[in-house]
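For this depiction, one protein chain was excluded, whereas all remaining protein chains were kept in their positions.
Moving on, here comes subunit A:
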Amino acid sequence: MTSSPLVPEISLNPLPQSDGSCQYTCPTSRTTILTSVNGPLEVRPKDELPNHATIEVIVKPGIGVAGVRETRLSSLIHSTLKSLILTNHHPRTLIQVVAQIVQAEDHTSLPLLLTPLLNCTILSLLIAGIPMRTVGWSVHLAVLQHPPKTVKTAEGQVFRLGRGGEDEMETEESEQIVVRNPNGEILGQAESSHTVTFSKEGEVLLIESMECSQGSGGQSADGQGWDISDFLRLAEEGKRICCEEGVEIIREALADRKVF
């Protein structure tokens, strides 16, 4: 494996009892997720679909019992997986995904959890041998006004996104600072947070954006919004990360397993 500071720690099949499992640790936010996939299984009659497999996603929180946040996370993962898994290959069955939040800096922050959850789920689906149309990868991008203060960042984690600049030379201030997979502290200084998920072919699978007011740790918005052309540039960069680096990470992780 490449030893880049941005490559996650991945351990494949840590759980011998499930069909496929994966443990994923985000190198920068230190969020650790463990997912297991079982399937195709027998489906409960009320969930049975006549010509598709039913996908069930269960997100289990690290602290406490599952609530609204976990339901939201699982519905986001579910809708992403629905466009990846070839459900018509196993009609009238159940593909069950269980994601356990093992360790997180902030167990209550949805954007910090979503990217590791998605990436880990996709890896464990591959291990479990569930037929998929393509693979996807997710990256969490935080947009800041200034370079992150008092937080050490990994090499290559921070980059600048120039604004237009075709008609006139822009000053440095008009640039946006983007941090890849930020931790809670950086997210607290961010203006907005965007989780983008792309397939290998560059199709958009999921975009989950939210606005943060500075210093709230991603908990509230201050009504500033963001510029759509800035966002498109950001998404373009996210697409590059997912399609090039993400797919490379998947390929390397699975290199010595005959899955691909």
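Points to keep in mind about this one:
One rule holds for everything that comes next: a residue touches a chain if its C-beta (ideal position, glycine included) is under 8 Å from a C-beta of that chain, and two chains touch if they have at least 3 such contacts; residues count from 1.
Just so we're on the same page, contacts and distances are computed from a predicted model.
Set against the options "Peptide chain release factor 1-like, mitochondrial", "V-type proton ATPase subunit F", "ubiquitinyl hydrolase 1" or "Exosome complex component RRP45", the UniProt name belonging to the omitted chain is "Exosome complex component RRP45".
Considering the full assembly, A:34 is the residue among A:34, A:141 or A:212 that touches the omitted chain. The chain omitted from view is touched by exactly one of A:7, A:102, A:132 or A:254, namely A:102.
Residues 15-18, 30, 32, 34, 36, 38, 41-42, 44-45, 58, 60, 62-65, 96, 98, 100, 102-103, 105, 152, 183 of subunit A touch the missing chain (whole complex, contact as defined above).
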